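Written below as structure tokens is the structure these notes are about.
For this view, one protein chain was removed and the others were kept in their places.
Here is chain A:
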Amino acid sequence: MWANKFPRRTFLKATAATAAAVGVGDVFSIGEWMKQANAAPVTKIPSLCETCSAACGMWVHVKNGRIWKVTGQKDHSQSKGRICARGHAGIAMAYHKDRITHPMKRIADNHFVPITWEQAYGEIAAKLKTVLKEHGPEKVFFSHNPRPTNKFYWPRLMAAVGSSTIQSHHSMCSTGRDVAYKWTTGGMATADIGKTKYIVFLGRNYVEGLSPSTAANMEAAHARGVTMIVVDPRHSNACLFASQWVPIRPGTDLALLLAIANVLLAENLYDKEFVDEWCVGFDEFRQGMKQYTPEWASTMTDIPAETIYAIARGLGNNRPASCIEQGYKAPNGCNYANGTQMFRMVACVNALLGNYGKDGGMKFSNPPKAGSLDAKKYPAPPKPKAARCDGAGIKGEFPLCQTSQGIVHLMPQRALEGKAKAGFLYRINVARNAPGPELLTKGYKALDLLVVCDVKWSETALCAHYILPECCPAEREDLPAVVSSTVTMRTAAIGLVHSECKPLSQIVTEFAGYIGAAKYFNFTQDDVANAIIKPLGVKLDELRVKGTIKVKAPAPKPLSFKTKSKKVELYCKAFADHGFAPVPQWEPPYSKAGKDTFVLIHGKQGFMSHTVTASDPYLLAIARRDGLERLWINADRAQKMGIKDGDLVEVASPQAKGRVRVKVTERVHPEAAYLPAGYGRLVPFLKTGVGFGISPNDFTPSRAEAISGHAMMMEVLVTVRKVGE
């Protein structure tokens, strides 16, 4: 058939172009049709990617009113003109079959009916009022992945309700690290990979947990001849640029850091001047490190003692242009029981190297300051006084956890305990991206009211009483944000694909009217945008055209630490006050592999972002074609177990069983089994992604680490056995 000669996408585009350009009733041939369609002008509209947290600046190329492709914005600090696979594919989310196209109400398990916005707002408002009346605002919470628009609108709405419990995704990401740096250095410093001479990555993977700039930075450092040590149970693709892969027993990075400190101190390789001027508790710290020799750490980490000496000396001899990279999710983010103390040690070792504020060491960012709405003209609701229902910042629970992040994955448990009654979730898929799906689902469903606002169906949306459909990134304009020394903004590249979907600012503003909070939203999104960029000397119309604009960077600030003591707290009094070790000490992870078990580790792939992209047809096709959902097992162990590459195995923990194929490899520690994160969708009616792969979260219990409350996502032992086809 001749029609088969044209790809469907082009064919449809041609139809649209004909209607627009030729007009119904004109005589045309298929050849003319194609010519018109292909010759249609392409417009380039600035946008920001939304497939991961990097939010890369990109140009959306639109032809015949439809998205064709994207390219990177050169001035954007994350993309630097380049876009990763997720970005190229993800913009087409606007056309995805698994979008939520109407406000929805759950009438039975996995059964939703479309309702009008008015009905949704009305019923949600009525239920919320009942919860507030019966339980008060302390049992209402809000969870999201903070981005410019939702960061402004949702917390304002929650303040109007009186709720203090606002949570980001970080307890399943980087809360261990973030709590630790808050109490150790008072702020987040990042490795100056552009100028460093010697850098150690602990589990952090710049080329798979990537943004285009992190991958480029690692490549550039490699080309510059920087010594890069990658410590990871898995030989990740970051090792392609590393000087050395140091395989480590899962969850024992803390022992390695303790021994590095031991050597720096014992061999006088630390920066005495820096320690004298900028650290508190050095004597206690020094005393505490004495027992942690490399020989001891070797037995804990499975790293040869001489390698530990070499790393410590490499760091010491290259200071201050040497550092332990800060990590992200990594072992210090949310993976192991000892994660918070592990990051305390990352910060302490960097202090011993005296690298804070130095080229090639750890630097604090100093971004230009954005503006905010005029509070007189646009009064904000008063700061809520209600107690938090997730325990963050509360004595006897998680007193040291920062309330800017909270403990998001704990809410289903809190719901089961009756401590939470109503939740609002925006663009966050806790039910699939945190451990223990069964408990999470049960807990969310136990709430009196759960409202999910998202663009597509998710495991979490399935738990909601009401779902409010937001329009896709390609269809909406968002609030501007300051990123490095630029201001950047998403604009709408195409019109609404589904007419019932709305931008978030409209949803929140309209809903506010139903709960008597309209007075706190007496402005337009443009008013907020103008207020944000005003002090930066940028005009909104210009930003809409350029997408990203460089702004003047503030003058560099002298070094300072925003801790209680204004110093780096090698000894942290706040930790002591709450019963935690004030000087980091060895704490083993919960899980140590035995003869028949593996620690189940996971990590990102460069073309996937957890469940955000796991149903993308292009990215899913890659994973299927190249068998990238497979479980990695060390070749020696596989041989002993009679498992061959490609075999189907059953993975089991006390909590769950699952089947997946195996990749037998020399690239993983014998005690670890690696499973890529993101596969194993649990929404039965999804058009893409269901039935492919399994998720590490199935096997891991839902828990909260004692200090910062993070999810301890790699604390699980599994057995693996070959099963018949």
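Keep in mind that, in the parts below, contacts are C-beta pairs under 8 Å (C-beta built on N, C-alpha and C of every residue); 3 or more make two chains touch, one makes a residue touch a chain; residues count from 1.
Just so we're on the same page, contacts and distances are computed from a predicted model.
Participant: Given the choices "4Fe-4S dicluster domain-containing protein", "ABC transporter substrate-binding protein", "sulfate adenylyltransferase" or "Ferredoxin-NADP reductase", state the protein name listed in UniProt for the chain not shown.
Facilitator: "4Fe-4S dicluster domain-containing protein"
Participant: Which listed residue (A:P294, A:P582 or A:P670) would be found touching the missing chain in the intact complex?
Facilitator: A:P670
Participant: Can you say which of A:G136, A:P368 or A:P617 touches the chain missing from this structure?
Facilitator: A:P617
Participant: If I consider the whole complex, including the chain that's not displayed, which of A:H88, A:H169 or A:R204 touches that chain?
Facilitator: In the complete complex, the chain left out is touched by residue A:H88.
Participant: May I ask which residue of A:A126, A:L240 or A:V545 touches the chain that does not appear here?
Facilitator: A:L240
Participant: Looking at A:E208, A:D647 or A:E715, which makes contact with the chain not pictured?
Facilitator: Considering all chains, including the one not shown, the answer is A:E208.
Participant: In the whole complex, what residues of chain A lie against the chain that is missing from view?
Facilitator: That gives, for chain A, the contact residues 4-10, 68-72, 81-85, 87-89, 207-208, 210, 212, 215-216, 218-219, 235, 237, 239-240, 245, 247, 606-607, 617-622, 625-626, 634-636, 665-670.
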